[in-house]
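With one protein chain removed, the remaining protein chains of the complex are shown where they sit.
Every chain is named by a letter (A and B) in the order it is written, and numbering of its residues begins at 1.
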Amino acid sequence: MGVFSIRTTKRTSIVNITANVKEEVKRSGVRSGICIVYVPHTTAAVFINEGADPDVVRDITYMMEKLIPWEDRSYAHSEGNSAAHIRSAIIGNSRVIPVENGELMLGRWESVFLAEFDGPRERKVIVKVIGER
Amino acid sequence: MGVFSIRTTKRTSIVNITANVKEEVKRSGVRSGICIVYVPHTTAAVFINEGADPDVVRDITYMMEKLIPWEDRSYAHSEGNSAAHIRSAIIGNSRVIPVENGELMLGRWESVFLAEFDGPRERKVIVKVIGER
Partner (left out) sequence: MGVFSIRTTKRTSIVNITANVKEEVKRSGVRSGICIVYVPHTTAAVFINEGADPDVVRDITYMMEKLIPWEDRSYAHSEGNSAAHIRSAIIGNSRVIPVENGELMLGRWESVFLAEFDGPRERKVIVKVIGER
């Protein structure tokens, strides 16, 4: 199992972690199997989408704030970060990617992202690769 | 493969199933691998988020009803539970968790939840653990 850390810089930080995940896949020595990218934090999420144009991530950030705004009078959680918990629960705190010939089977435009919705914080990402060496 | 049942009590019931999942991991004997928590029902979902403050789950419930309301004139499905199906499809009917040293690698504040959006009902949860014993 591999673990790496990401330091986020803003309240909402969406960070491309593809290179980190690829490194853990290589280190695992698995040739054929699956890779789990898992964030053990309740205000963060993992998703896969386009990494080429940064405007895609900007639009995802915009829509998360539009749908699940930071401020809402009906939130009950006393820490004031309910929006971050809700976004994390809906998007999900992990993604799974097939591995073949020792490589992630990511599509041409796909990157793996860590989304922190209540930063800035130091966050851990767990990468578990299982299969045949 | 392990299976357990949960009886929900309200239309929207979000139940902390962490203890049940941990028991299945122990029973599997797997020391290093991954655990899949899967609900085979189309109005239910599985997610991971904070279990310490019940207000977090309350806020998630509130936002699901705000975003995807139970009543909407444009719903076509004749059973009247379209909102439950849509919420299930978006959140997802499973989550995956790494296992190391025979333990779920859940973060400090993380719990695993079954969300039923069209209860009360009796629901099955499937736990599959794969890896090295």
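Definition applied: a residue touches a chain if its C-beta (ideal position, glycine included) is under 8 Å from a C-beta of that chain, and two chains touch if they have at least 3 such contacts.
None of these values were measured; they are calculated from a predicted model.
**Student:** What is the set of chain A residues that contact the non-displayed chain in the whole complex?
**Tutor:** Given the touch definition above, chain A has residues 32-34, 47-50, 53, 55-56, 58-60, 62-63, 66-67, 90-92, 95-98, 100, 105-110, 130-131 touching the missing chain.
**Student:** Go through chain B and note every residue touching the omitted chain.
**Tutor:** These residues of chain B touch the chain that is not shown: 1, 34, 36, 38-42, 67-68, 74-79, 82, 85-86, 88-90, 92-94, 96, 124, 126, 128, 130.
Going forward, only the chains that are shown with their structure count from here on.
**Student:** When the centre of a chain is set as the mean of its C-alpha atoms, what distance in Å lies between chain A and chain B?
**Tutor:** Distance between chain centres: 19 Å.
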